[in-house]
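Structure, as structure tokens:
FYI, not all chains are in this one, though none of them got moved.
We call the chains A and B, going by the order they appear; numbering starts again at 1 in every chain.
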Amino acid sequence: MLDADFFRRWLTNAADAVDRSAALLTELDSPIGDADHGSNLQRGFTAVVVTLEKEAPETPGAVLTLAGRQLISTVGGASGPLYGTLLRRTGKALGDAAEVDEATFTEALRTGIDAVAALGGAAPGDKTMLDALMPGVDALGTSFGAARDAAREGALATTPLLARKGRASYLGERSIGHQDPGATSAALLFDALAETAENPPAPGADHG
Amino acid sequence: MLINVAETVVADALRGMAAAHPELTVDVENRVIVRADAPVAGKVALVSGGGSGHEPLHGGFVGPGMLSAACPGEVFTSPVPDQMVRAAAAVDSGAGVLFIVKNYTGDVLNFDMAAELAEDEGVQVAKVLVDDDVAVTDSLYTAGRRGTGATLFVEKLAGAAADAGMPLERVEAVARRVNAGARSFGVALTACTTPAKGSPTFDLPAGELELGVGIHGEPGRERRPMMTSREIADFAVNAVLEDLNPRDPVLLLVNGMGGTPLLELYGFNAEVQRLLVERGVPVARTLVGNYVTSLDMAGASVTLCQVDEELLRLWDAPVRTPALRWGV
């Protein structure tokens, strides 16, 4: 079962991953975007960690909803509302259960991802974060590790795609040959998820 | 770059704006620039915003006759809904608020969320989308045409309409009419350097240029060996006129991307105007300068905005902002 602490640790691990990869994400956002994806997410996830610490929400749903709201309020750009909606809608779908099982989480996450698709109007293959989110959640039924691998592959597979949404779409054919920054950061979220599952806190550790 | 650290660039600039412009109220922490006399009783209010790095757009257009408030995001990053909600609350006199949104996924999503929230708080909100950039095909396969130079025209003309006391629907209609009759095309002679990246956003060797760029340091649709001012004017004017067949006279904006000297911009204007004369397009008013910029990018864009008599009157109406000023 996954409790509020699990999701807190997930988001903290995600924030660390974003920190480590911020320069890479911005670099990927240069040839086909506006060179800010790394700093956008860094600003957002830093704020998420601070808020989670301060407000200490007590259910998985509350953790994700709060984190999503915080992303919306601090990131801006396309990725702010999209990732914010992802977490907020996932959190809402979890309701106020104190613990959720993996299947419930998988379904909730799918709801969140659908909300992202509805909000941004993108479909798989449009060279967006959905190209990592969709395969990620599909593989989550198997295992956290499988989801990580699938999301990673999904991100890598955006390289040959022609972008149809977001800034990269302005480039037309010239968007081909570059990996999508948002798909790359989406893969980081699954990375952090697997990391969180694989490294449970030492028993008796203070869960804040 | 003339900065302290990338993280404080926007806040530093807002402190500097506050110090320079006592006629504006600048909320540095919440990133909202409001004309000091807002809300203006009985008048529709205009709120715009977008990523920073396009100055004087939008903060430099706040003031009587134009915007009521502007929400600057991080560099090239749409602002967040909280800013727009706060701005709307600060400027709404009860007559409603028009959100002026450039057509970028980020801006659209954030302004949409803000509109919902502001309406929850009892503010009547209308929205207009600016999408004038002919370099992008407006189709299902793109995010749609980008908002660039026409933003200045929408903000000025809708601002004058609001100033004239028109109700929200009419101000919104003016804004839509302006956008519908405005088209732009931009070129880049260099990439720009964002504070966060610290190096040019793309690689553009001297001796080449990018045709069809936006205002976010993205590459354009096509790279070419360097062209003369006359050739670039030709390309830009043709691109615009392919999409816009003006029956009325036009307002012309010859806009610098930030790093192009005014000397060159005026020379470019000479070529653009020569072509418009050749093509039989009467230019009613001309504006030459760095108004809708991409940080230090060298390059320029051409915007034509067709105007009937009402719109021309609105253009000539007084405006008093840091960057655009005429009339009483």
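Following the convention adopted for this analysis, a residue touches a chain if its C-beta (ideal position, glycine included) is under 8 Å from a C-beta of that chain, and two chains touch if they have at least 3 such contacts.
Everything numeric here is computed off the predicted structure, so don't read it as measured data.
The shown chains stand for their kinds once each; the full complex in the file has the makeup A x2, B x2.
Rule of thumb we're sticking to: only the chains that are shown with their structure count from here on.
On chain B, the positions that touch chain A within their shared complex are 6, 51, 73-82, 104-106, 109-110, 113, 135-137, 140-143, 146, 194, 196-197, 201-202, 214, 216-219, 221. Chain A makes touch with chain B in their complex at residues 26-27, 30-36, 38-40, 43, 72-82, 119-120, 162, 164-167, 169-172, 174.
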